[in-house]
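The structure under discussion is supplied below as structure tokens; questions concerning it will follow.
One protein chain is absent from this view; the other protein chains keep their places.
Letters are used for the chains, namely A and B, taken in the order the chains are written, and counting of residues starts over at 1 for each.
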Amino acid sequence: MSAIIKTEGLHYTYPGDEIETLSGIDIEIEEGSFAVILGHNGSGKSTLAKLFNAILLPTSGKVTVSGIDTADEARILDVRRTIGMVFQNPDNQIVANVVEDDVAFAPENLGVPSAEIRERVDDALRRVGMYDYRMHAPHLLSGGQKQRVAIAGVLAMNPRCVVLDEPTAMLDPVGRREVIETVTRLCRENGMTVVLITHHMSECVGADRLIVMSEGRIIADGAPREIFPHAGRLKEEGLAVPATTELLYTLREAGLDLPLDALTVEECADVIAQKLL
Amino acid sequence: MDCVIRIEALSHIYSRGTPFEKVAIEDINLEIYKGQMVGLIGHTGSGKSTFIQHLNGLLAPTTGRIFYEGADIFASKTATRDVRFKVGLVFQYPEYQLFEETVYRDIAFGPKNMKLSEAEVDERVREAAQFVGIPEELFEKSPLELSGGQKRRIAIAGVIAMRPGVLILDEPTAGLDPSGCEGILQNIVDYRRKTGSTVILVTHSMDDAARIAERIIVFADGRVAMDGAPEAVFSRADELLAMGLDVPAPTSIAKALRQKGLSLPDAIYTLDQLRDAVLALAGGGGETC
Partner (left out) sequence: MLKDITLGQYFPGDTVVHRLDPRTKLILVIVYIAALFIAVGYVSYAMMLAVTVSCIAVSRISPKTILKGLKPLIFIIVLTALLNLFYTGGEPIAQFWIFKFTWEGIKQASLMVLRIMMLISGTFLLTYTTSPIALTDGLEKLLNPLKKIKVPVHEMSMMMSMALRFIPTLVEETDKIMSAQKARGADFETGKLTDRAKALLPLLVPLFVSAFRRADELAVAMESRCYHGGEGRTRMKQLRMHSRDAWALILGAAVLAATIVMNVYGL
């Protein structure tokens, strides 16, 4: 599998800041994978996301997207059409008064011919389950619906990867579920590479890969099952672990020999039941 | 227990008489008791936001009455104006309301509007800042320079500084990371313990409610659907799920365990309870601290 995003020795300091926000990030995001970047507020995860699509450029080091250097000014549009970004605030991403007009924004910017834009918009809206709302006014939609429209807006560019920066932070549980289900489906059914930045534990469980950040560095990188068992370490970082892991951890401390990598409710119940019945 | 707020047949209809007419809440009858920690739960559109804005007089009822310590808060304009200092309401994302030049002055806004003396205002500002963990070194800074978490605390302090008998917080942990959530919840618990105020926590997070509430009120479709102790409410997990609400994670795990044949007590909603119950089944093996 090829790497869609690759960073090499990436450092970033915000202009005017004294301390580095990112201190040496080296990662590769593989095509078709579902990666979650986890970290407390201030760990640098949002900054990293903005470096992926050239909103920010490295202070030192390099970021390549599908082989293109993000610092290459001449190819900035190619970078941005490959990596679609969805942000935290559902309202501050929607520019048009009608859903389908907003989804058309990106292909219009790219000079795509009129008829093709229509196809892309309809397709994107169907993929996020918002086709029936295409003539609605965005400000009347729920948070989860707005975010799905934002995702559709990005899909209309035919990107190879979608990066979502805390997309559920401002949503209620229903909206959160809608968004996570949508992106999981996009990855599993359409082969879209998904990078999800979050601090909600429940959203990590279905991911292929978990990258934990702290103070501008990557402190853990692997499958969720490998990482969550290190609950103590994660807690030190101001993060929590899923309730399932927490339970198994405390039961283990109390003397029950249980594996720590049963993440979902079903798996967790299974291992406990097996032990006790 | 003393009743601090009594709500009688409260209903509110938006845009009455227009094609956009909407019944937000209908026939709400509740008694909130002094010093209680209440968790108010309901999905978006259940009417809980409309409801809480009646308790401090911001919205007027279409029908029904509300009594604070026995007095009808809508009896006169003065009464309605005064109740907002007795029932403090912290909205969602309160950090977006900060407007003063310094932290001190923003927290002082509420007490100042109560026409208190400078000395009184000062005392309250310092007290409130302490409750939320804002150190005095930050008093002269501009709120806009500070982090999101700090801004939120300042906004909450601004309401606490009015020394309301009842504090209502609408999703105080929204958008915060786990340690941020933890911090704010702890502040709320401590605040209640020290002041004996009544606290109503409006939240989507079942886990937050399960952890700190003594009483859970569930709103659905503009009405009170459930009202009782956490044990009682969370044992009706299936009903909650059918309403489109979540249940606390420990409750889901307990449910799955019961399905696999383990007999656990009915009302499990915290991790501690679950752990104890599982250990009890394991023949009391292992120490619990």
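By definition in this document, contacts are C-beta pairs under 8 Å (C-beta built on N, C-alpha and C of every residue); 3 or more make two chains touch, one makes a residue touch a chain.
Please read these numbers as outputs of a predicted model, since none were measured by experiment.
Every shown chain touched by the omitted chain in the complete complex is listed here: A, B. Of the options A:Ser33, A:Asn53 or A:Thr198, the residue whose C-beta touches the omitted chain is A:Asn53. Summary of contacts with the chain left out: across A:Glu8, A:Glu31, A:Asp101 or A:Glu181, the touching residue is A:Asp101. Note on the undisplayed chain: of the listed residues B:Gln36, B:Gln53 or B:Thr203, the one touching it is B:Gln53.
Residues of chain A in contact with the chain left out of this view: 50, 53, 55, 77, 80-81, 84-85, 87, 89, 91-98, 100-101, 104-114, 117-118, 121, 135, 137-139, 150, 153-154, 157. Contact between chain B and the unshown chain involves residues 15, 53, 56, 58, 81, 84-85, 88-89, 91, 94, 96-99, 109-110, 113-114, 144, 158-159, 162.
Heads up, the rule we're going with is that only the chains that are shown with their structure count from here on.
Contact residues on chain B toward chain A in their complex (touch as defined above): 43-44, 147-149, 174-180, 204-205, 207, 244-246, 249-250, 252-253, 256-257, 259-262, 271, 274-275, 278-279, 281-282, 285-288.
Residues 40-42, 142, 169-170, 172-175, 199, 201, 238-240, 242-244, 246-247, 250-251, 254-256, 265-266, 268-270, 272-273, 275-277 of chain A touch chain B in their complex.
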